[in-house]
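Showing chain A:
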Amino acid sequence: MNMLASIPGAMDAVISGTTLAQASAPAPMAASQLAHYLFVSAALFAIGLIGFLTRRNLIIMFLCTELMFQAAGVALIAFSRFHLNMTGQTFVIFILTVAAAEAAMALALVVLLFRRRESLNAEEFSEMKG
Partner candidate 1 sequence: MMLAVLILIPLAAAVMVAVAPASRARSIAMVGMLGVAVMAGYLLFSFDWEHTAAQQFALDEESSRLVPSLGVSLSMSVDSISMMLVALTALLGPICVAASKTAITERLKTYYAWMLVLQSAMLGVFCARDMIFFYTCFEFTLIPMYIMISLWGSTNRKKAAAKFFLYTFTGSVIALAGIVYVAWSYADRHGMWTFDADTLMRWSRSLPAATQGWVLGALLLGFAVKVPLFPFHTWLPLAHTEAPTAGSVILAGVLLKLGTYGLVRFAMPFAPAAFVGHAPFIAAVCVVGILYGGLICWVQTDVKKLVAYSSVAHLGFCVLGLASCNVMGVTGSILYMINHGLSTGALFLLIGMVYERYHTRSMKELGGLAAKMPVWSTFMVFFAMASVGLPGLNGFVSEFMCLFGAFQASDQWGAGMWGTAAGQTPGATPGHLGAWVAAIAGTGMVVAAMYLLYMVGKVVWGPLVEPAGHSSHGADAHGHGSHEHGGLPRDLTGREIGVLVPLAALCIVLGVYPSPVIKALKDPVALTTDEVVNFGKARMAMPLVPPANVVPAGHQEGDPHGAGEPAPAHAVESKETAR
Partner candidate 2 sequence: MMDRLAYLWPEIALFIAACVVMVVGISPSAATRRLAAVFAGLGVVAAGILAWTTTPSGNAVTASSGQVLLPSLALYAKVGIAIVALLLLLLKPGTVDRAEEAAIELGVQKFDALRTNRAEFFSFFLFSIMGLMLVAGADDLIWLFLALELTSLPTYIMVAISGGAGREPAARAQEASVKYFFLGALGAAVFLYGFAMLYGATGSTNLNAIHASLTTGGVSGLALAGLIMSVLGICFKIAAVPMHFYTPDVYQGASPSVAGFLAFVPKTAGFLSLLLLASMVGWTWAPGENGLTVSGGGASLPEPLRILFWVIAALTMTIGNVLALQQKSVRRILAYSSIAHSGYMLVGLIAGPGDGSFTRNGVAAVLFYLFCYGVMNVGTFAVLSGLERKTRDGQMSEIDSIEDIRGLCATHPRLGWPMALCSLSLLGFPPLLGFWAKLPLFTSAISAGEIILVIVLGLNSAIAAFYYLRLFGAVLLEKPEASAGEVSASPFVSRRVAAMVSAALVVALVVVVGQLTDASRKAAAPKVEPAASATIPASMNH
């Protein structure tokens, strides 16, 4: 993915540039370490996307979107550590709450659908077209 390729380059610019919230206490994280974390989050994101596209079961598809949410969380934590400020982590907390809300909603929807259609295969739901 070309985005990944551009990240190390971005890192040098960031480091040389002045980041605002330069925390005093813990030592700044090295760019290479950040890249590892970002690589993991990108992978998670990709897996989630591919899972969403391939799997037919609605619950699995929802789980894939959850995966993509968590990928963003991982990235955020890595950046927070990198920038040494807490904003990223607060963001993750909120992501978790929202993900939980969505999960509740998704399962409620799945229950509603299952009662009607006895099956959770996505192909079932395609009468409307054109």
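By definition in this document, a contact is a pair of C-beta atoms (placed from the backbone, for glycine too) under 8 Å apart; a residue touches a chain by one contact, two chains touch by 3 or more; residues count from 1.
The candidates were selected such that all candidates are chains of the complex that A comes from, given by their letters.
Being a predicted model, the structure only gives us computed values, none of them experimental.
This complex places one of the candidates 1 or 2 in contact with chain A: number 2.
Residues 3, 6-7, 9-10, 13-14, 17-21, 38, 41, 45, 48-49, 52, 58, 61-62, 65, 68-69, 71-72, 75-76, 78-79, 82-83, 85, 87-88, 90-91, 94-95, 98, 101-102, 105-106, 109, 112-113, 116-117, 122, 125-130 of chain A are the ones that touch candidate 2 when the two sit in their complex.
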